[in-house]
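Just one protein chain is left out here, and the rest sit where they should.
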Amino acid sequence: MTEQFRTAIGASDATRIRLLGQDVATDLMGKVGFGELAFWLVAGARPTPGQTRVFEAVLVALADHGFTPTAIAARLTYLSAPESVQGALAAGLLGGGSRFLGVTEDAGRFLAEVLDGGNWDGLDEAAWDKVALRAVKGARAAGRFVPGLGHPVHKEEDPRTPALLAIAEEEGLRGPHLRLFEAIGRVHPQVLGRQLPLNGAGVCGAALADLGLPVDLLRGFALLARAAGLLGHLAEERRDPIAMDIYRTVDRNTIYLPDQE
Amino acid sequence: MTEQFRTAIGASDATRIRLLGQDVATDLMGKVGFGELAFWLVAGARPTPGQTRVFEAVLVALADHGFTPTAIAARLTYLSAPESVQGALAAGLLGGGSRFLGVTEDAGRFLAEVLDGGNWDGLDEAAWDKVALRAVKGARAAGRFVPGLGHPVHKEEDPRTPALLAIAEEEGLRGPHLRLFEAIGRVHPQVLGRQLPLNGAGVCGAALADLGLPVDLLRGFALLARAAGLLGHLAEERRDPIAMDIYRTVDRNTIYLPDQE
Amino acid sequence: MTEQFRTAIGASDATRIRLLGQDVATDLMGKVGFGELAFWLVAGARPTPGQTRVFEAVLVALADHGFTPTAIAARLTYLSAPESVQGALAAGLLGGGSRFLGVTEDAGRFLAEVLDGGNWDGLDEAAWDKVALRAVKGARAAGRFVPGLGHPVHKEEDPRTPALLAIAEEEGLRGPHLRLFEAIGRVHPQVLGRQLPLNGAGVCGAALADLGLPVDLLRGFALLARAAGLLGHLAEERRDPIAMDIYRTVDRNTIYLPDQE
Partner (left out) sequence: MTEQFRTAIGASDATRIRLLGQDVATDLMGKVGFGELAFWLVAGARPTPGQTRVFEAVLVALADHGFTPTAIAARLTYLSAPESVQGALAAGLLGGGSRFLGVTEDAGRFLAEVLDGGNWDGLDEAAWDKVALRAVKGARAAGRFVPGLGHPVHKEEDPRTPALLAIAEEEGLRGPHLRLFEAIGRVHPQVLGRQLPLNGAGVCGAALADLGLPVDLLRGFALLARAAGLLGHLAEERRDPIAMDIYRTVDRNTIYLPDQE
């Protein structure tokens, strides 16, 4: 006997395509934005307009900022296999791991672990600072990094952080993850001995966690955002290619030092 | 001396992240939707609200409809390497090739080739039918398929096709690619001897081409849309896994027939 | 000023291709086996004939055993994008993560951590059993699994384990990682309360570690071995396709249960 395979996502028959309990053609197309649909697909529940605005602000914040190792990898792959856009896009996304895109998920998970099971309604700043101080001290004691602190370029402030906090506040979605993250920004110098900025990847993770999205998949949203940025890089590579120049620059500056000869 | 690497996409300095000539924090976050940004990144120009609505309707139409070979491949990869969401997503996108997601691009390219260099203003249906008839006959004579015709499930009509045509009409964006595609839908039986539906992937390709997006990258939009669908599948696989059952079903029904023993 | 990029792997000029300090055309082609070269590329030193035999036995042991989630993912990807062999191969390899191919690396690393810094010459079985007992108790106390124990199919014995041990013994390469692994096989029931087989992935990790290969890259050898198996699956999929039948089986047995409708 064969298993049966359950899904709540979608199914088609001769006359209808159903997605998330809706009819794609009559209920979704032209009526639901793409960001809204992406949220719905992952959360299994339709976001409110305010949730959608915060969610899309996160995707916009994470989509791209010029040449990154992932954008360069995608362009080099497109140079080598221009017939396979999916391969170039996949190559770029495969860099979305622990070191770069991972911070969003790490920050969301860290904050969720601290908040786990508690009731956090109506805390004031001083109370949040106490929670944050305990969390930062705990991480320090365990030899763990506090994810979301520091940025190689934005050494004073990451401009995305206040922007996203303001949008969340406007939409009434500045929840416990964001409040704890802000408090960490206030108290960490007492523990770490220096002032680090709250970075954009981290605040995005906090905002996504406040939206109720699963913390184990927050990296997935960074990947979705980055997919749009990578398509931009591939389109530009078609119009105005630079991948061959990058390769030539590496090739011209290579020193071959065999271990034995 | 080293090359210099031009980009119009974005760049960061200590205080600003610029993207597409805008300031990400002050001009884009909370003000631009994710679909709108994706269009802008690829086209290099900001879409109008009408263009954004048609574009997002295309992304919604292509995002997902349940278990497909790509969704199953992504779930099996997630089963094998759950620590690497990027790997599972990439594995799913790698199926976005000629056979499945390719139709969108093939249809857009086919229509663009027929329209190439002509002036198509103010043609009436009869005139479009003549153009379409010549195109279908030409494809037949060259032994080429006409992309965008026929669907394994929607044998009479693909519900996404009239839906997208209506949205494009509402937005004043039912342009020559869509009109030619519709005409192909009317005239192809005269040449092919049977009535096939205009499929959703094809009408999406026609609509994207009418939006002025580069036909060589139309597959990229199908991939972006599918990225959202695949994240939905990975989220569901976490909540309610079926990949192991799929594997077991295959394993249980395997017949090993070695060529020699 | 531009960095310079060092490599000891290879370089080309108009008349020569150098690899690992050798001339590819005159020193390597026809004189060095592929497995031997793969070892050399990663280790930076040419393996002895005995090391090559053990190494190739590991690759043979890990190459394939029929339908696995990774082989199915590769075949489904090939079905969707038959023009991109590299995409189907990559999709299959992306399943080479923690759950399936990871055991080889996990076992090698676990054993290397236990052995770290010690001098293990001339220990007898009883002495190895003491070391193993301490290691298994330590893992148990830390709530960690002991990698390399147990197999879903080979519940009594994995036939690859005695085979690889015998080959390593013949070549004088049954070193401390393999001896510790064997000892774990003898002593673990005292701690875990039941007898589990030493699995093939684990013994391969132990053998690779005894060959002096970097434990952080042992998964890479499992991936190289699996690349050959996946090519076999793609070749068979061309000759005798089953991916569409797998997809149809899933599709036919899908139950669509939307969360809301």
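By letter and in written order, the chains are A, B and C; residue numbering begins at 1 in each of them.
Going forward, contacts are C-beta pairs under 8 Å (C-beta built on N, C-alpha and C of every residue); 3 or more make two chains touch, one makes a residue touch a chain.
No experiment lies behind these values; they were computed from the predicted model shown.
Undergrad: Which of the visible chains would the unseen chain be in contact with across the whole complex?
TA: A, B, C
Undergrad: Write down which of C:32, C:79, C:112 or C:206 is the residue touching the left-out chain.
TA: For the chain that is not drawn, the touching residue is C:32.
Undergrad: Write down which of A:17, A:43, A:58 or A:76 is the residue touching the left-out chain.
TA: Answering carefully, the residue with contact to the hidden chain is A:76.
Undergrad: When the complex is taken as a whole, what residues of chain B touch the one chain not shown?
TA: 2-8, 10-11, 18, 20-22, 44-45, 81, 83-84, 86-87, 90, 94, 249-250, 253-261
Undergrad: Could you please point out the chain C residues that touch the chain left off the display?
TA: Against the missing chain, chain C presents residues 2-3, 5-19, 23-26, 28-30, 32-35, 37-38, 41-44, 53, 56-57, 59-61, 63-67, 84-87, 89-91, 93-97, 101, 153-157, 159-160, 162-164, 166-167, 170, 200, 214, 216-217, 219-221, 223-225, 227-229, 231-236, 238-240, 242, 245-246, 248-249.
Undergrad: Contacts of chain A with the missing chain: which residues?
TA: 2, 66-70, 72-73, 76-77, 79-84, 87-88, 90-91, 94-102, 243, 246-247, 249-251, 253-254, 256
We take it that only the chains that are shown with their structure count from here on.
Undergrad: Drawing the touching chains as a network, do you get a line, a ring, a star, a complete graph or other?
TA: The chain contacts form a complete graph, every chain touching every other.
Undergrad: State which chain is most central when centres are taken as means of Cα atoms.
TA: A
Undergrad: Taking the mean of the CA coordinates per chain, how far is chain B from chain C in Å?
TA: Chain B and chain C have C-alpha centres separated by 38 Å.
Undergrad: Hey, what residues on chain B touch two or more of the other chains?
TA: As it turns out, chain B has residues touching two or more other chains at 2, 66-67, 84, 87, 90-91, 94-97, 101, 246, 249, 253.
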